[in-house]
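Here the complex is missing a single protein chain, while all its other protein chains stay put.
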Amino acid sequence: MPLDIYDFSSFTQWVHQSLDAVMSPFWVITTEMVLVGLAFLTFYAIVGLMLVLAERRICAFMQCRLGPNRVGPWGFFQTIADLIKLLFKELIYIKKADKLLFNIAPFIVIIASFLALAAIPFALGLHAVDLNIGIFYIVAVSSLGVIGILLAGWSSNSKYSLIGAMRSGAQIVSYELSVGLSLITIIVLAGTMQISEIVELQRDGWFIFTGHISAIIAFIIFLIASTAEINRGPFDLAEAESELTAGFHTEYSGIKFAFFFLAEYMNMFIVASLGATVFLGGWMPFHVYGWDGFNAIMDFLPPFFWYIGKTAFIIFIIMWFKWTFPRLRIDQLLTLEWKYLLPINLFNVVLMATLVLLGLHF
Amino acid sequence: MNNQELILKLQAMDPSLVIEEKQNLTVRVPASSLLALCRVLAADPDLQFDYLINITGTDMGTSYRMAYLLNSTVYQHCLLLHSDLDRNDDANIDSLVEIWKSANFHEREIFDLLGVKFSNHPDLRRIFLDDDWVGHPLRKDYTDEVNIVER
Partner (left out) sequence: MAIKVDTDHNVSPDSQEFIINMGPQHPSTHGVLRFLLKLKGETVTQIQPHCGYIHRGIEKMCEKLTYPQIIHLTDRLDYLSAHINNEAVCLLVEDALGVEVPERVKYIRTIIDELSRLASHQLWWCAFGMDLGALTTFFYGLRDREKILDIFEQTTGGRLIQSYNVPGGLMNDIHPDFQKNVKEFIKYFRKILPEYDQLLTGNVIFHNRSKGIGYMSREDIINWGVTGPSGRGSGFSCDVRKHAPYSAYDKVVFNESLEQAGDTFARYKVRIAEMWESMNIIEQLIDNIPEGDFAVKMKPIIKLPEGEYYQRVEACRGEFGVHVISDGNKYPYRVKFRSPNFINLSAIEEMARGQKIADLVAISGSLDLVIPDMDR
């Protein structure tokens, strides 16, 4: 199997064994945790920087302009320059703000996005933890961020922030349902919640192709609902800069604002990874059942690039939404969820169950 | 209606009106009978002055002159009403907001800048200047040593 040459588990095994040879099991675990943490921090920073740059370039492309192109080649260091600026900016403290909650809120948002990264498989064997309830874990953890947003809105002692936070609460609680149900549709098809197994099951074709019409409906609903869940346009009501100036983070400045900003991009990345893993096969190359020669050619591209490519594709679609659509109103947003997406989704789960029971899927 | 017909019609309504033919047909109305006349002008089926274009308040030196420019969207004829008020701090005229809502902001502006009060105006507050501003700038005797530079 040519794929095995890209297997990262041999590398992780080697790290584990080398550490085991020199220290006690307790220290091995601790060192490994620190290593994984450092790796994730680096990855987080790189992805955040790249996504900000990508968004600016893509949005410029859609708006007939050039975007950042002066700092470094192709504006490569623009986000780094921005980051330095944000680091040096004054942190403004608000009178009568709830100091504790005001300071905690950005960390809750960023920790929530950090936690979800743990369960995502980046390539064959490149996994922090392979939980047997991986999807459930990601869905549960990624919705923790709303607590941070609500706290930010409440503790700022600003009416604009409060309205933004309330909108965000209503929105995330509603759209969480649709994200969950569209994932359940695929869980029905896969029969497992363990992410590594879900990816492995897509060796003979990604779920969006093998899952019949039902998987396509689920994928579309997932795209819409996850865009709403991460508060991005056209569902960016929590920020809604033309109505609420900046919504829940109106009163934040400097690096605390940067945390919200970064968390938004990381959430987008997580959602895109999840979509890529569950619907588009994660790191699994494009395979067609039976075409062994074709599959072998596809396997030459390392899994990590397949994973990044698919994630980038979904991120591009999410950005495309934002830069072409007007924003919805809060009542229209809730109508869309409760009157359209939720019933379609429930029907879709039943449809998928029927398909699986009758064995009609490919 | 053209101007001649308008003159005949208005004179038939109230022979005491002073009507002059200038760029626009100009009618002098005493401040006390302005509201009553405007009600008729707006309601009369042959006149139908349903659109109040503009109100100008002017400090004429001896009096405050209010100029109302009316237009009928049905017949496309225009009429300018002039109403002179005694020039003192208590200058007062009936508000036309009950007939034309567009008078609302015009009258607030005149109250703010000229200091003429409008009775029965729903929300008579200063519109441009601060509430604690002293004086009314469009009066000819207004002085402001800070903001007005005499050349």
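A and B are the chain letters, set down in written order, and residue numbers restart from 1 in every chain.
Operating definition for what follows: a contact is a pair of C-beta atoms (placed from the backbone, for glycine too) under 8 Å apart; a residue touches a chain by one contact, two chains touch by 3 or more.
Just so you know, these numbers come straight off a predicted model, no measurement behind them.
Asks: Which displayed chains make contact with the chain that has been left out?
Replies: Its contacts among the visible chains are A, B.
Asks: So which of A:Glu176, A:Asp236 or A:Glu337 would be touching the chain we can't see?
Replies: Residue touching the chain left out of view: A:Asp236.
Asks: In the complete assembly, which of A:Ser9, A:Thr42, A:Asn132 or A:Gln332 touches the absent chain?
Replies: Touches the omitted chain: A:Gln332.
Asks: For subunit A, enumerate the residues touching the unshown chain of the complex.
Replies: Looking at subunit A, the ones touching the missing chain are residues 59, 62-65, 159-160, 163, 167, 233-234, 236-237, 240-245, 323-332.
Asks: What is the set of subunit B residues that contact the non-displayed chain in the whole complex?
Replies: 22-24, 26, 50-54, 56, 58-59, 67, 69, 73, 76, 80, 100-102, 104-106, 109, 113, 125-131, 137-138, 147-148, 151
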